[in-house]
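The structure under discussion is supplied below as structure tokens; questions concerning it will follow.
Note that this complex is displayed minus one protein chain, with the remaining chains in position.
Right, chain A next:
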Amino acid sequence: MTLAIKDLTHQYNAQEKPLYEHINMSFEPKMLYSIVGQSGSGKTTLLSFLAGLDTPSEGIITLDGEDITKYGLTKYRNQKVAIIFQSYNLLNYMTAAQNVASALSMTKSKHAGDKEYIYNTLEKLGINHTLADKNVQQLSGGQQQRVAIARALAVDANIVIADEPTGNLDEENTQEVIKIFQELAHEIGKTVILVTHEPNVAQAADVQISLKNRTFTIVSE
């Protein structure tokens, strides 16, 4: 599934300079993309367009050539993309396992209700059975971040979009997460797009994109 940005221009209000102007870019399956740029360059805003959380002032986002707004943004978010938020956005009245289980049920995943699958996914990210059964509010920031990643990895979506997914992780866990993202792209065939500030994470991607001067530049491929 190819995700593409077509002639995207965005500005918060008419008086300000546009954040981007006439950007075009496509994201292919089996590839890991990293987007870098200075603070305020519009990385997270771009991700929100790609994730269907917001719509740009001009231009469209397409999935296999079809405008995602025509597909339906709620349906698109539910079936096509998995989002990892910088601030985790876990449901705070649930345990780690329940957060993952809830996402599987919500997206009608083939793994919905499969406890073993849920605990294994969490285990992959260093959340053992004991931690998995704890309310997420009782977990550290790093652990919550890993639960948020596990929730995105568990669902069947073909596109994974992550905003600073390793921002709260130590070096060891960061490497582990990078490995998982690479596996998702190269072995499972998903399109993985992540925004990061960390050079080592950015360099691990297949394609590095720099967001500068209201346009994209492909730094390395």
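One rule holds for everything that comes next: a contact is a pair of C-beta atoms (placed from the backbone, for glycine too) under 8 Å apart; a residue touches a chain by one contact, two chains touch by 3 or more; residues count from 1.
What we mean here is this: contacts and distances are computed from a predicted model.
Per its UniProt record, the hidden chain corresponds to "ABC transporter permease" from the list "ABC transporter permease", "Na+/H+ antiporter subunit E", "HPr family phosphocarrier protein" or "FAD-dependent oxidoreductase". Of the listed residues A:V36, A:I83 or A:V147, the one in contact with the hidden chain in the full complex is A:I83. Touch with the chain omitted from the figure is made, among A:Q98, A:N158, A:Q182 or A:Q203, by A:Q98.
Not every partner is drawn; the one left out touches chain A at residues 48, 51, 53-55, 74-79, 83, 85, 87, 89-94, 98, 102-103, 105-107, 135.
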